[in-house]
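These notes concern the structure reproduced below.
Only one protein chain is missing from this complex, and each of the others stays in its spot.
Coming up: chain A.
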Amino acid sequence: MTTAERIEREQETGPGAGPTPVAVPAARATGCPFDPAPALERAHREEPMTRATLWDGSSCWLVTRHQDVREVLGDPRFSADATRPGFPFLTAGARQFASGNPSFIRQDDPEHARLRRMLTADFMVKKVEAMRPEVQRIADDLLDRMTEGRHAADLVAEFALPLPSLVICLLLGVPYGDHEFFQKHSSVLLSLRSTVEEVDLAQKELQDYLCGLAESKRREPDDGIVSRLVARGELDDAAIASMGRLLLVAGHETTANMTALSTLTLLRNPDQLARLRAEPSLIKGAVEELLRYLTIVHNGLPRIADEDVTIGGHTIRAGEGVLCVLNVANRDEEVFPGGAALDVGRDARRHVAFGFGVHQCLGQPLARVELQIALETLLRRLPGLRLDIPFEDVPFRHDMGIYGVHALPVAW
């Protein structure tokens, strides 16, 4: 069908009349757990913009081409405001999460820009590059402890998770001693299985904790982000807590899962691993390629159209929801030839693993530095690193909004 024919048909019958809608979140294959869900890949091959059905029976657009994803996410006519009727949610819990104390990730400009700009200086490239020695020290300390007198450990619990947790706590001015408390709650917020009640509780606990923290920084200021937001005097404690919660949750789960999943991916691609070990200078590009190949935000970024917008030859009507499927877009053959394979020598910088548009991940310079240091240090210090359980037994995070592994038993 040509684009013109398709538009004509849609004008006659409405957008729902195309191929069978894809049910999302879609399950991944039992085959390769690094590949996107087969239903999403099929959609990309057959009808790059198609309809999806959601858990509550509602439907939205599914966008899978790299170019279309960039257009949607880069177009201010698509709103990220989850309070708009018709906004596409992946689960009931996600809807609940979005309804209380939204952070700027779920707001539009100018409010989004006003809030985000209070944080941009903290994550800019220069600032984060200056943190390298500190991040390196943390990575080395963790590996010292993990390897002391032992030859096996869970890489998630002992390295991949504590590294970004320690760094984000340091930046925010959150006592690391409390990390179990907020790790527990942030994983509830990101689980696709959490009930509405569980989300409510986790949300409230984190909010109370961070309001208390803001209060304590008013009495005893330090140079962390929470303290500085308090000192600015522009936000009330609830708004500071929302911002802190976003940074805490984002800072914990994403880099941790990228670190563990990247390690596993390299162990499963020994030629790529050998190449990276032989040429450590490839690390920056390799991290971009791993971000592209793994794209752990794997269920689609939601938006809602403010007015009628034509994307990829389809008209998205005002009020219709859209899910941008980043992991499929990141394997789009038009942009990444041979994209289904990992190639640490590839120029993968155009990937959309951090999203695109004004909401693109604020913490990406920090994530890059953490990943470069974590992987380089791990490969250098543990030349005999190997998986300590059968690959089939690795507990993949099919149930989470951020993909990865729940645990990664390794030996060396």
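The criterion applied here is as follows: a contact is a pair of C-beta atoms (placed from the backbone, for glycine too) under 8 Å apart; a residue touches a chain by one contact, two chains touch by 3 or more; residues count from 1.
We take it that contacts and distances are computed from a predicted model.
Undergrad: So which of "Ferredoxin", "Ferrous iron transport B domain protein", "3-phenylpropionate dioxygenase" or "PTS system mannose/fructose/sorbose family transporter subunit IID" is the UniProt name of the chain that got left out?
TA: "Ferredoxin"
Undergrad: Using the definition of touch stated at the top, determine which of A:P102, A:P365, A:P395 or A:P409 touches the missing chain.
TA: A:P365
Undergrad: Against the chain that's been left off, what residues of chain A make contact? List them.
TA: The missing chain touches chain A at positions 73-74, 113, 116-117, 120-127, 349-350, 354-362, 364-365, 368.
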